[in-house]
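This report refers to the structure that appears directly beneath it.
All protein chains but one are shown at their positions in the complex.
Chain nomenclature is as follows: A and B, assigned in order of appearance, with residue numbering initiated at 1 for each chain independently.
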Amino acid sequence: MDAIKFVLNGVEVAYEGSATDRLLDVLRDTYGTKSVKCGCKEGECGACSVLIDGTLINSCCVAMGAVDGCSIVTVEGFRETERFAALEKAFAGISAVQCGFCIPGMILAAEALLSKNPHPTTDEIREGLSGNLCRCTGYNAIVSAINTAAKEGNGLW
Amino acid sequence: MVNGYAPKCLQEALEIRAAHDVVPYAGGTDLMVENRPNVTYLFLNKIPELKQVVVDDNYIRIGSGVTFTEAIANENVPQLMKEAISRIAACAIRNAGTFGGNLGNGSAKADSVLIEFVSGAKLRLLSVKGERIVDVEKFYLGRKKLDLGSDEIIAEVLLPKTGLENYYYEKVGGRNALAISRVSFAGVFEEKDGKIVNIAAAFGAVADTVLRYRDIEAMLIGKTIEEAKAMKAEYIQAYSDRMVLTRGRVSAEYRKTVCMNLLGEFLSKFGI
Partner (left out) sequence: MEKISQSVVKKDHLPKITGRSCYVGDYVGDILVGKMLRSKYARAKVLSVKVPELPEGYYYVDRNDVPGDNNVNIVMDDTPVYAREIVEYIGEPIAMVCGPDEAVVKEILSKIEVEYEELEPLLDLRLATEAHFDYEYGKGDLEKAFAEADKVYVEEFETGYQDQAYIECQGMMAEPEADGRMFVHGSMQCAYYVHGAVARVLGCGPSGVHVLQDVTGGGFGGKEAFPSILGSQVAVAAKKAGKAVRCIFDRDEDLEFSSKRHPSLNTYKIAVKDGKITAMDIDVKFNGGAYTTLSAVVLQRGIIAASGVYNVPNLHVRGRALKTNSTPSGAYRGFGAPQTFFSVEMFMNHIAQDLGIDSIDFKLANVVKQGDGTSTSGIYHFPVPLVDMLNEVDAKTDLFKKHKEYSKPQTGRYRKGIGMSWYFHGAGFTGSGERDHIKAVAKLHKYPDGSVEVLACNGEIGQGLRTTFPKIVAHELNIPLEKVYYDHPDTARVPDSGPTVASRSLMVVGELLRRAAIKLRDVWVDGEDQIVTENFKEPDFMIPFYIDKFQGDAYPTYAWAVNAIEVEVDTYTGVTKIVNATGNFDVGTPIDWNIVMGQMEGGFLQGIGYTSTEKIYYDNKGRMRNTTFSDYLIPTSKDVVDLNCMLHVEKYPNGPYGAKGAGELPLVGAPGAFVEAVEMALGAGHKINHMPFNAEEVIKELSKEV
């Protein structure tokens, strides 16, 4: 049987396990990308969001067989980028991180949004984050941080 | 791969579907929540033939592997369909979820299926034996029951090319995003030479399957707006009498009230 080959944060990997395994579990347990959090296993909280070929996806709702040939980015990879730095700074400036559990997913949701729409309106930001539940912040600070990142990081997206 | 097949083309997929006990996997957003044990998936997410939206003489043909996000961005997909699918869950789910998967789940809450019902869409089913075109209304046999052979896959949704321009759509969920429909309504309306040539209404998430009553619709076909107005109460009453709704997370009474309110609003919107 052929292994499932994909690129994880820029590195080619081959997964020998079952095609029915959850991407979320494999990312955490096999590849140690622990920034990917498990909040519900039903695609409702967004804590496990990753980028697959640049698209925001809940990794709990993906079977390994579906990622054969894909490129996957988690915060472990994204945190090395300038775009991350702009988001990080904006989140820091308004203390948008509280318990932190939703944050890696939020950051990737922000990246997915801004890469399609570099200058979103507040409503568009709220739409872009609507699959990522946060129980701490009431969303104000996160929305505001993404707004700031979009302005300050002008040209990055 | 272990416990999975990832065919590269449609023909290969059909052969695997015929030869093995497999579960077709499109976006994964419903299947992975179910997380059935000991299954083998047939991955359909990379088959080019299933990922196209094409327009022919009669139909807008949406491939079963087209994701909702892709459809929202596609100029050929009717606005009514876009409105409904843009209310599905949130972007990460719309990025993965597909038309085929929405149908394959067999749920009356499926937001794209409601539009397929109201527009009288057909489905193109394929197997190694050939193709079968079925009305979506006949494809849905009941809750989680589909007219789908164990060797068949859903290949395309065939939406009529015209007649969906004048519509009324509402989704009532428990919240504004990540919301499963509690009541959904779609109505389409067409008038020609002062007479109603088409008036269709479909109700989602209120019973075991999406509800549409062609015989009640027929009451108003061929009538003028004025004639229809005079029949409005009778028309609404006919729906009210026919619709036996089930309770879900909300009561049958709530569903009924909202359905009737939205039906009335639909008629009003088109002057009836």
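One rule holds in what follows: a residue touches a chain if its C-beta (ideal position, glycine included) is under 8 Å from a C-beta of that chain, and two chains touch if they have at least 3 such contacts.
The structure presented is a predicted model; accordingly, all values stated were derived computationally and were not measured.
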Out of A:G54, A:G69 or A:G138, which is the one that touches the chain we can't see? A:G138
Kindly state which of the options A:G10, A:G54, A:G69 or A:G100 is in contact with the chain not pictured. A:G100
Determine which one of A:G39, A:P120 or A:G153 touches the chain that has been left out. A:G39
Tell me where the left-out chain touches chain A, residue by residue. 32-42, 44-45, 47, 74-76, 79, 87-88, 91-104, 107, 122, 125-127, 129-143
In the full complex, which bits of chain B touch the chain not displayed? Write them out. 90, 170, 172, 174-180, 182-183, 249-251, 253-254, 257-258, 261-262, 265
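Just so we're on the same page, only the chains that are shown with their structure count from here on.
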Cα centroid separation, chain A vs chain B, in Å, comes to 30
Can you list the residues on chain B that touch chain A in the complex? 1-6, 25, 27-29, 31-33, 35, 39-41, 43, 45-46, 69, 89-93, 95-96, 176-178
List the residues on chain A that touch chain B in their complex, please. 1-4, 16-20, 22, 41-44, 46, 49, 55-58, 60-66, 68-69, 109, 112-113, 127-128, 130-133
